[in-house]
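Left out: one protein chain. Kept in place: all the others.
Note that the chains take the letters A and B in the order they are written out, and that residue 1 is the start of every chain.
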Amino acid sequence: MANDMQVGISTSADIVTARQRGRELASELGFSGSDLTVLATAISEVARNIIEHAKEGEVILEPTHNGSKQGILIIASDRGPGIPDVDRALQDGYSSGKGLGLGLPGAKRLMDEFKVVSEVGKGTTVTMKKWVR
Amino acid sequence: MAKQEEATFIQSAAESPTALLRELVAHLRQNRTQLREEWARRITEAGLLTAMSREEVFAEATTVYDNYVAVLETGSVEALEAYARDLSERIIPRGVETHEVLGIVLLLRDVLARSLFKKYQSDIALLNRVLDAYEPAANRIANTVGVSFVQERERVIRQQQEAIRELSTPVLQVRARLLILPIIGVIDPQRARQLTEQLLRGIRSNRAKVVVIDITGVPAVDATIANHLVQAVDASRLMGATVIVTGLSSSIAQTLVTIGVDLAKMKTVGDLQGGIEEAERLLGYKVSRVGEAPAQEETG
Partner (left out) sequence: MRVPILKQHSYLIASIQSALTDDDLLQLRDDLVAQIGRFRSRGAIVDVTALDVMDSFAVRTLRGVAHMIRLRGAQTVIVGIQPEVAFSMVQLGLTLEEVATALDLEEGLAYLDDQPKSNGRHGE
């Protein structure tokens, strides 16, 4: 589909690009108002995690469907160090660095579907979806 | 000689559906006036689009007709799609139903097919080829118009539902910079989210400094809804507004404590009247009670 987008993430400017692209695509897909900001915020968090915890990676943005429901699929992936304890990383306030530890659990709250797959030494993939209301 | 030429033309045209369609388009353009009128007449006869005047039906019929021919010519339904959505947007509020829209498109298909039949009836083989080229395009058009209409209708219905929900909890401005949000009835997560968005927009547009959320009329609050309430309070503060919650029953207060809300941090006042007075104090108004006020407090 022509709507697919891939944004390489290696500098803090890429975070801004990723969330702006996400907002544009979401708006084309029929998202509106606060949902656009909600999506941009979630993208910002997972893209920042790539830079902060894995140095580089990418964010893929694409339309998705479920029956007649239209939605957006966001995949943030990297080949960084991976997360040893995903459940713990998903807890409010847990950070292995000096972050607020709200990125992963917060993004999960912002989205309708959220999944983290991570393997130590191999990398991390966060897959998340939101449906148009 | 002329006869000979026509025969050659038909022969070559028969070789590709594109050429057939081109010939079809020319035919529809040539007979535009007559076919369009025929169609409008059939629409009226069938009792379709009764919500619209004759002139309106004729005007829309003309545009649909031209779009129809354009689709046959270009093979692209985009312009038709846009027009169909626009048309739907105009006629849905007037009560036009899905079956009417499908009805008129099918009628046009029929009017045009009959005209093709008349034109080519002397050569059944050619007629068949023409119809073979025409049918899929005509079906695609009917489909496009139908789908556009249904989608638009769904969108309108969703919007109306939102509007009704918003109406059921008005954000009231009682005086400059003071908003009241009296919530009545059951709150589910969707309504809670909508209430919060509505409240935040209200703060912005009314430049509110204090908000009183009255939940006297809310029968039950579970942990999820309590969380939404806390979010509404926090988000309001981010916009510079103070929230006072009134009508908090002791069981709701208990729920809030259970989910870890520090009630000391949340401004709560027993009843709406008291909440408004507190709000006015915060806004720097002098609150003076006259005559009947103390009695009111006793009953509150």
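Note that in this section a contact is a pair of C-beta atoms (placed from the backbone, for glycine too) under 8 Å apart; a residue touches a chain by one contact, two chains touch by 3 or more.
Computed from a predicted structure; not experimentally measured.
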item	value
Touch criterion as defined above, residue of A:Leu73, A:Leu102, A:Val117 or A:Val132 at the omitted chain	A:Leu102
Full-complex contact with the absent chain, from B:Arg54, B:Arg207 or B:Arg281	B:Arg207
Touching residue (missing chain; options B:Leu106, B:Leu126, B:Ala235 or B:Leu283)	B:Ala235
Missing-partner contacts on chain B, residue numbers	196-197, 200-201, 203-204, 207, 209, 231, 234-241
In chain A, positions touching the absent partner	11-13, 15-16, 19-20, 23, 33-34, 36-38, 40-41, 44-45, 48, 92, 99-100, 102-103, 105-107, 109-110
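Methods note: only the chains that are shown with their structure count from here on.
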item	value
Rounded Å distance, chain A centre to chain B centre (Cα mean)	30
